[in-house]
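Missing here is one protein chain; the remaining ones are kept as they sit in the complex.
Moving on to chain A:
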Amino acid sequence: MTGGWRLELDRAACRNAGVCVGIAGAYFELDADGRSRPRAELVSPDDAVVDAAFACPMEAISVLDTRTGRVVAPGSLHQT
């Protein structure tokens, strides 16, 4: 298993701007109904993922550290 980070995407919030696919196409893809989804849920740490999360206009992407549970990049699913 590739450890490290878990990607979560709030599909209800996604507005299909394709920003994440444009910035980090290795990690995000568009599905048939045009919403984004992570290609894999668990990934090794990579700045491109955090960049994509911070650039998402809907804050739909969350990045969590699987060991510590720390929120690396807070998306709508992880905002207090």
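The rule is simple: contacts are C-beta pairs under 8 Å (C-beta built on N, C-alpha and C of every residue); 3 or more make two chains touch, one makes a residue touch a chain; residues count from 1.
FYI, contacts and distances are computed from a predicted model.
Not shown: a single chain whose UniProt protein name, out of "Cytochrome P450", "Xanthine dehydrogenase family protein subunit M", "Iron complex transport system ATP-binding protein" or "HEAT repeat domain-containing protein", is "Cytochrome P450". Where chain A meets the chain that is not shown, the touching residues are 15-19, 21-25, 34, 47-48, 51-52, 54-55, 57-59.
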